[in-house]
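Missing here: one protein chain of the complex. Every other protein chain is in place.
In order of appearance the chains are A, B and C, and numbering begins at 1 in each one.
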Amino acid sequence: MLIVILAGVLLAFLAPLLYRWLGRYVSIPMALYPLSAFVFLASYLPQVLSGETINVVYRWAPALNINLHFYIDGLSLFFALLVTGFGTLIMIYAGGYLKGDPLLGRFYLYLTLFMVAMAGVVLSGNIFCLFVFWELTSLSSYLLIGYKHNKQESRDAALQALMVTGAGGMALMAGLLLLGMAGETYTLSDLLHKRELVTSHDLYLPLLVLILIGAFTKSAQFPFHFWLPNAMAAPTPVSAYLHSATMVKAGIYLLARLTPVLGGTEVWHYSLMTAGGITTLLGALLAIQHTDLKAILAYTTISALGILVTMTGIGSAPALQAMLVFLLAHALYKGTLFLVAGNVDHATGTREIGQLQGLGKGMKTTAVAAMLAAMSMAGVLPFFGFIGKELLYEAALGATAFKAVLFAVSFFSGMVFAAVALVLGYQLFWRRKARPTPLRHSLSPALFWPPLILASTGLVFGLFPAPLVTPVLRRAAEAMLGVEQLFELALWHGFTLVLGLSLLTLLMGYVVYRYSKRLLSYSSRFNILYKLGPDRVYGLAIKGLLLGSTSLTRIIQNGYLRVYITVMIITLIGLLVLVKNQSQLELDLSQSTVTIMDVRLYEVVLFILILPALLFLIRVRSRLTSIAILGMIGYSGALYFVLFGAPDVAATQLLIETMTVVVFVLVLHKLPQFRFVGSRFQRIRYMIVSVLFGAMMTYVTLLVKQYPLVSGLKTFYGENSYLLGHGRNIVNVILVDFRALDTLGETTVLGVAAIGIYAMLKLRMDKDH
Amino acid sequence: MKTLILAVAIRIFIPIFVFFSLYILIRGHNHPGGGFIGGLICAIGFIFHTMTHGPKETSNTFFTVRYYRLTPERGQGFLLHKLIILYKNLFRKEEVRTGSEWHKRQFRIDPIFIIASGLFLATTSGVFSLLANQPYMTGVWADYYLPIIGKPGTPILFDLGVYLLVLGVVLKITFIMAEE
Amino acid sequence: MDILLPVLVGFLFAAGLYLILHRHFFKLIIGMMLFGLATNMFLFVIGRLTRGNTAIIAGTDQVASEPFADPVPQALLLTAIVIGFGVQAFAIVLIKRVYQVFGTNDLDDLDKTDRIHEKYPDKASE
Partner (left out) sequence: MQHLILVLPLLIPLYGAILCLFFWRKLGVQRVIGVATQLSLCAASAYLLSETDQAGILTTHIGNWEAPFGITLVADLFSSLMVVASAVVGIAVFVFSLRGLSNARLLYGYYPLLLLLQMGVNGVCLTGDLFNLYVWFEVLLICCFVLIALGGSKPQLEGSIKYVTINFLASSFLLIGIGMVYGILGSLNMAELAVLIRAAEDNHGLITLASVFFLIGLGIKSAIFPLFFWLPASYHTPPIAISAFIAGLITKVGLYTLIRLFTLLFVLNQDIVLPLLLVASGLTMVVGVLGAAAQVDFRKILSFHIVSQIGYMLMGLAIFTPLAIAGSIYFIIHNILVKTCLFLISGVVYRTNGSFTLKNLGGVYLFQPLLAAMFVIAAFSLAGIPPLSGFWGKFMLAKAGLEVGQFGLVATSLSVSILTIFSMTKIWNEVFWKKRPRTDVTADAAMAEINVADKPVIRLLHLPVLFLVLAILFIGLYAEPLVSLAFRASEQLLNSEIYINAVLLK
């Protein structure tokens, strides 16, 4: 199992190289991969059909309970076969569609990567393994949507898709984490039995909401649907494969997969049905307002996704069966139609339905494929789409609640589908018009065979549903429902209510098609919907983000050093005060009155000398004077060191102070006079901060000194400095022996400073000044 | 500043400063003092010199090694050649100075080299113990006492390294700044 | 003496910080040095003080006899002073170069690298 995934990844990264070697024939090895994967997966069919589930586990990050766990049952096998089977055709098609494109190699890279990721999503048996592949599909989808990278709109669409699905991914991650906490495992097969535990958990609601956000963003449910039409900026094979047949259905897969764990509650039913219903309606409504082929297809896809979610939400056995059948039917016909749209675009250079007519003569095979697919889409009798629609209506009518609404929604979308099918299957190719749209060139076989194969599959499945698809779908439905399913798919159910409704749908579809121009003229009234729509909200959010972050950053990162330092000091003071109050530290001077008043006269004199010097230093304008005063203060410090038994420190301080003064005089004697800058208000503000800080430091010092210090180090050094360190000057022995590593570091600092000063003064890269 | 008296006085002072600083260095283990203070004191002597004579002059006077070099003969080993040059330069000054086959050369000791040697000395003083599978910087001490220094050992070497480094650093800084 | 030096430390810190917050380069550097001195004094004071008795073992003794000043803060202080000198010397030179290059001594003029759209010529760095 792993080898399939790894081979895919490897092949993906080889694709650019292969393209360099093989040129246009690169599509052959690239198509062979999904084909062999398809065959490999199909080899599991007997086992799965006999009711087994297959678990293959590879240790990946066992410390986090994330393993490469592959889990094959009916549901995952169904999806996996769809992904790889469709993938084979798309690989061939892409080779024809993008013939001669210099970046074809990279295109195959992304596409193969996506295919692997998608297969990974549906085959994962560990929810985080699933999540990993899930995010990979977002990433590869991003790269594919932005494939025409020179176009601004492509880049924007790619970003939008990534932002929306990425945000959904984050929500999903949180949701899955919570699910893991609630179900106490990340392993899918274990989780499937923990429905009681999960649905009764406190975290059920948040985790459900988060997972639904993840699934809805991926499957373009309202209000996250807007990225999908924009994603049509991708080359057509991508639209057909990712944004119609597979990736967008990852969300559906997730919902289906987790139905046994999360489903069955009221929240589940209603949220899915609401979101799905709105999406269905909205997609259908928007579809008839557009004239761009791919846009129309995109919106009908959204509508179809809505139906799928609704059906999953209903959750009854017929609804789930209908969901599966419709999903397959939709993948077959919608994929075909996208490819047809691609062919039309390729041959004529336009996708505007108004400009396209009479294409049937020039591109017969494509036209046939289009017609077959369109009939399936409209739900005409011998096609698989018909079975799908019948089941949908049955399920909607069989729902326990909101029967009428559900049916109306499905009916409406069915009607629109029929109308759209007429446009694609009939209008473009066969409607008689004086001047057919001129073709720029004829199509290569790689372009018309894949749609034809797909479309005829729809027909074959429709004619022989029982042997071909029923067993798999049964097992898939079982995986969702948990009980054995015995339904049979049949083309003909006799003259029932549903059949009548199907016919009515077709009729109404024709009406819509006939009066579509008139309907379109009304649609301008809905423009207000766009203005307030989520697409717009997204745009505003991005703009707002940029604007907001810019102004915030301007305020925070304002470039004034003194403001930065003030903020830091205030933070420090604030924290100190907070901690002091929280831990009830009290300064009690009375305890140590004796030592406090133990002051010698010369110490006081020194103190009294330093204070005015400090004040003077703050106010003085002359540089030399300030250096002198600074030196004086430093020397006074040294005197204190002498007084308190630290001759080495004092000597060092004296010498360093001298050195500093020398450096100062040498370096800074050319700086101009001070100007007093800054307003009085500023100065007062900084004065307050400084005084507060100084007071705080005094307070802290006194606080610490309140307690006696017991230093084991002092005793040890006093006893051993001579005996073990062979020196009488304890400080020196500490410096060169006990703590010589400090001194080594210290000397390094000095050395680096010297190099730095040297480089600073000598090396001048900036020749501007 | 460039008065003659001061200039001459500085020339005399420098050896005094150097010796005094060395004294401070070696007594540091037992009395106030040590490598750091010693290095600084030594450097101060040179700072005065730099201030009166300029950095070029200081560098020429104190930090330039002049020697005579011989073109190597064929078949003579590299090491032997160097050793001959070293020997002649040290002990046969007159012969070298007059000999026609000897060429005058000079080598400026950049203070960076002093820094590097100081750092090297300080670092290496601790390495010996590593060889004996003792922790880094374990003191290795001699068995006898010397006057002023006391017991010689690797920490004294360490202090000497500090001394050299401080000297180098201060010299480097002063030279550059004085050049500015 | 327990009260005098802590108060002095406070004053040094306050003055140092006030000068650092000043807009003038020169004041900034003076402020940094005062702040450094204040930190050193703090280190010294916080390690407790002993008058007069140095941390040197007298002539014939083998072991230092109490009371003697705690040598640990002194050693730390020495290291800190030297490190402080290195940093401050570098800072002084840096200030000088900034003045030479920018021709200003007002810190508020140096706000370009923080600005969002401010563009320096790219070529200066590689």
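Criterion: a contact is a pair of C-beta atoms (placed from the backbone, for glycine too) under 8 Å apart; a residue touches a chain by one contact, two chains touch by 3 or more.
All values derive from a computational prediction rather than experimental measurement.
Every shown chain that the unseen chain touches in the whole complex is listed here: A, B, C.
Contact with the omitted chain, checked across A:Ala7, A:Leu22, A:Leu35 or A:Met170, is made by A:Met170. In the complete complex, the hidden chain is touched by one of A:Leu35, A:Val132 or A:Met687, namely A:Val132. Listed here are the chain A residues that touch the chain not shown: 16, 59-64, 66, 103, 106, 128, 131-132, 135-136, 138-139, 142-143, 146, 149-150, 155, 158-159, 162-163, 166-167, 170-171, 173-174, 177-178, 180-181, 206, 545-546, 548-550, 552-553, 556-557, 559, 561, 564-565, 567-568, 571-572, 575-576, 578-580, 582-585, 697, 700, 703-705, 707, 709-714, 716-717, 720, 737-742, 745-746, 748-749, 751-753, 755-756, 758-760, 762-766, 768-769. Residues 110, 112-113, 115-116, 119-120, 123, 126-127, 129-130, 133-139 of chain B touch the missing chain (whole complex, contact as defined above).
Mapped onto chain C, the interface with the missing chain covers residues 20, 28, 32, 35-36, 39, 42-43, 46-48, 72-73, 76, 79-80, 83, 86-87, 90-91, 94-95, 97-98, 101-102, 107, 110, 112-114, 116-117, 119-120, 122, 124-126.
Note that only the chains that are shown with their structure count from here on.
Chain contact topology: the protein chains form a complete graph, every chain touching every other one. Looking at contacts between chains, the pair that accounts for the most C-beta pairs is A-C. Set against the C-alpha centre of chain A, every other chain centre is closer than that of B.
Averaged Cα coordinates give chain A a centre that lies 47 Å from the centre of chain C.
If you average the Cα atoms of chain B and of chain C, the two centres end up 30 Å apart. Measuring from the averaged C-alpha position of chain A to that of chain B gives a distance of 63 Å. Of all residues in chain B, those touching 2 or more other chains are 30-32, 36, 169, 173, 177, listed in ascending order.
Touching two or more other chains at once are residues 647-648, 652, 656, 659, 663, 667, 728-729, 735, 743, 747, 750, 753, 757, 761 of chain A. On chain B, the positions that touch chain C within their shared complex are 30-32, 36, 169, 173, 177. Contact residues of chain A toward chain C in the complex are 550, 553-554, 557-562, 565-566, 569, 589, 592, 595-600, 603-604, 607, 610-611, 614-615, 617-618, 623, 626, 630, 633-634, 637, 640-641, 643-649, 652-653, 656, 659-660, 663-664, 667-668, 671-672, 674-675, 677-678, 686-687, 689-691, 693-699, 701-702, 704-705, 709, 711, 713-714, 717-719, 721-723, 728-731, 734-735, 738-739, 742-743, 745-747, 749-750, 752-753, 756-757, 760-761, 765-766, 768-769.
Contact residues on chain C toward chain A in their complex (touch as defined above): 1-15, 17-30, 33-34, 37-38, 40-42, 44-58, 61-66, 68-72, 74-79, 81-83, 85-90, 92-97, 99-103, 105-108, 110-116, 121, 124.
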